[in-house]
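Of the protein chains in this complex, one is absent; all others appear in place.
Each chain carries a letter (A and B) given by its place in the written order, and its residues are counted from 1.
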Amino acid sequence: MVSEMNELKDKLKKYRLSVSEYEQIQKLLGRDPEGVEFALFSALWSEHCSYKSSRVQLKKFAQKSKRVLQSMGENAGVIDLGQGEKVAFKMESHNHPSFIEPYQGAATGVGGILRDIFTMGARPIALANFLCFGDPKAERMQSIVEGVVAGISGYGNCVGVPTITGQTEFHSSYNTNVLVNALAVGLFTKDDPVVTSQASGVGNWVVYVGAKTGRDGVHGASMASESFAADSASKRPTIQIGDPFLEKLLIESCIEVMKENLVVAIQDMGAAGLTSSCFEMAAKGNVGFKIHLDQVPLRDSTIGPEEILLSESQERMLLVCEPGKFEAIQKVFHRWGLDASVLGEITAGKEVELYWKKELISKIDPKLLTDNAPMYDRPFEAWKPKHKSETLSAQPLAVEKAAASVEGTSRRWVYQQYDQRVGGRTVRDCDDSVSVVKLLESGRGLGLVLGCRPYVMRMDARLGGYDAAFYPSLELSAKGFQPLAMTDCLNFGNPEKPEIMTEFVASVEALAHAARVLDAPVISGNVSFYNETLNQNITSTPATGLVGLRDNVDHIPRSEFTTAGDSIFLLRLPGVSFTGDQLGRKTAYAGDLDPDSIAKFMTDLQLLGNHRDVHSTRVVGKFGLGYTLFRMCGETLGATVEKGEWAKTPAPWSDEHMYEVLVCGPANLEVALRANSSGAKVWTLGKVTAGDLIIDGESKNLKGLSDAYVNGWRNHFAQLA
Amino acid sequence: MKPVGITRFLGTNCDRDVWQAVEALGLAPKWLWFEDQFDPSDYSAVVVPGGFSHGDYLRCGALAAKAPVMKSVSEAAAKGAPVLGICNGFQILCEARLLPGVLVRNESRKFIDKWVTLAPAGKTPWLKPSGGPLRLPVAHGEGRFHSDAEALKKLNDQGQIWLKYKDNPNGSLEDIAGVTNEKGNVAGLMPHPERAIHDWMGGEDGRAILGTLLS
Partner (left out) sequence: MKIGVKILPRNEVLDTQGRAVEGTLKAHGRAVNQARVGKYVQLDVAETDQAKALAKAKEIAEFVLYNPLIETFELEVVG
């Protein structure tokens, strides 16, 4: 009896199931689970697949607007742009794998998010990535940075999808737990069907396409749902290897079979591999599956059924088709150098039957694994601001110092490694605060921006949650784009700790509120919990990605000065002000956020962003006005600016406000700026000149500043080539 | 006018971009699939676009150079038809020995994406005789032109170097960004003219190269 107990305990440990989960499984099955069932429950009930700690909270997100066609629950969200165009987009984390093996972890993260997009029938047209690294001096950090960037570049460039924007943050809280969040956007043009993962049609075939199955990533999904122990390097054997060349062939062949309407349903074999695709497709379609696991093409003949079920080998898809269409499907895949094999068929029953060499090894209702997964309402407390104060004692921060700091230095080393133009659609690339692709059929512009400022999150999770939606929306609006929808990647520590769960709930509620106010619903995303190593949790980081639409791509305001003699206007919305220390760290804030006036501010800005006289715009962000003005200077254009009535604190050039925007154009633009409905105040800071940056009479040599900005990277990352 | 043939290998990824550019210039593009051969007299010109043909495995362009379609491309080249290789297409033409030299890994060992300024020289039907510098984007990991001293001298003597970088991004020998064959009808370049066709792309200088298809 004792030995049986111990055996069960070991088994539950191996499959990362809790005792209460085991009891729940017994209840659902009406018996003890056996054989591969442990593996199935382990995979599909993992945090990664089941969202068991977050589902309760995620219901707070509005997922509908008049444009939303597909939302959470599908491979990616889809919005209707009108004029026959639709876009699918989603963001996903690959944090744990990227820390263990940076190159492959990041590369397969890109591969996975791309499959989520083209599995719906959309052609991927843009990639973006949100990266959070530790202190450059932390152990392994330089090689992690190098590996992650090379992995993204190696994979994205080869598949031929441009990486058009990114955000790269550094903070010691990520020293042992980096964040690698990849976002992909796919485009449907006229008549392209939106294909779902919902299986249907009794007698239809279940077909496997793409790469052969190996041992890669077995137990990957449950690994991603666990905190790191010190010996994470020993988990290396489960790391998946990506092959972007194969992915490219898969993109072309999958899109071709979907365009020709040869496919009933399709899903990527992502986390938990064949298990998740089989069970999720069957459960969504309310049908049964009969699957012969021995028909799965293998890279290594010694692999058994359990490993086949859990393998996370990359670049594989599962599709359902009518038997009569299989030959046509096979022809397309052969043309692209790939194989398609029939694994089984859809049955009238409601169960998934798994066979191994003609022997039934498991028969189970898929809903027990998907819909009946546990759901935890983890304990949390109501949000109490910790760093709110009445008065602010600001410390000035020199622009030179900000430009040379690891937070402020140029990211060019990173994004120069990305192909930003393949596809022939790129209008604005990583150099810009908003990246833009042209929708070639309608001529309209699709804007893409990432959001979440970890330093705001560190100060206040609620404020940071709002900011993760508002700041990128403001950036879109300032370029004349209307934000339409967003995706998120909620990176948090251990949800079993109430202080982490409290931050999670506070930021999700804020993000959800902001999304409602903006009418930009959260239509896809993922949650990454357990970003914790040896009890050290990361900065709670709810990363977002927003898309916006603009009628054309002509005269989009630049992010740099364009014309000497232009007036520089500051538009400031009364609300929250931050203050920081002499290193630029934010320590406290004052004031309250008014979401409704922020939404009005956006509408005003969208009009301005389409005004022909608005030459350039830039949202004032990290390090405040001085640093933002410097970023607007070019090789030959500087500015002369002076303090005015707007400067109310001792550090007016480095304080930050939620929110303010710089707008440049002819002096008479002021009339249009003043005609705003949000209550934003308008000030003239000075003029664009053909000289240096002169702030309050103090001249800052542009060449020197720009050297500090560029060399800053090399100084922090001396070990990188 | 006869259509412009655009080759497609497994892993080619600038094929649609070239297609769009050719269409934007008012010409008719047509695909040339890597497993098929074609009759060169059916085409006014052939473009070998960039990408990662056959995954860039073994050596960039090496596996594509052996594909059946390249037999026809060689015939077209021998008959004097204009043939242009862009980026990976340039690598393929070098591996197929239709162009001299070879492209190896960037000196930085990193992929590089940026706009560069190029000084045109030499004589090739692929260049409008405007003569001014061109601004085009590059995006490659293996774009460093290499050749032995003897062959390099020949390239210089015969005016086969048609594009040189003003600010060499990859360590290319003598800042070479593009070379032609002896006759000049076959040309290769690392920068992407198809990514600089419209003002909204950031520049239109690519027309100085692809626009020659019109004449």
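Assume contacts are C-beta pairs under 8 Å (C-beta built on N, C-alpha and C of every residue); 3 or more make two chains touch, one makes a residue touch a chain.
Bear in mind that the values here come from a model prediction, so they are computed numbers and not experimental data.
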{"item": "Neighbouring displayed chains - absent chain, whole complex", "value": "B"}
{"item": "Residue among B:S72, B:S147, B:N181 or B:T212 touching the omitted chain", "value": "B:S147"}
{"item": "Given B:G101, B:G122 or B:G178, the one touching the chain that is not displayed", "value": "B:G101"}
{"item": "Candidate in contact with the missing chain, chosen from B:K66, B:R135, B:K154 or B:K183", "value": "B:K66"}
{"item": "For subunit B, the residues touching the chain missing from this view", "value": "58-59, 62-63, 65-66, 95, 101-102, 104-109, 144, 146-148, 171"}
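Definition applied: only the chains that are shown with their structure count from here on.
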{"item": "Chain centre separation (subunit A, subunit B; CA means) in Å", "value": "36"}
{"item": "Contact footprint of subunit A on subunit B as seen in their complex", "value": "10-11, 13-14, 16-17, 20-21, 51-52, 54-57, 108-114, 137, 139, 141, 192, 194-195, 197, 200-201"}
{"item": "Parts of subunit A lying in touch with subunit B, wherever the complex brings them together", "value": "150, 153-154, 157-160, 243-246, 248-249, 336-337, 415-424, 426-427, 438, 440, 553-554, 721"}
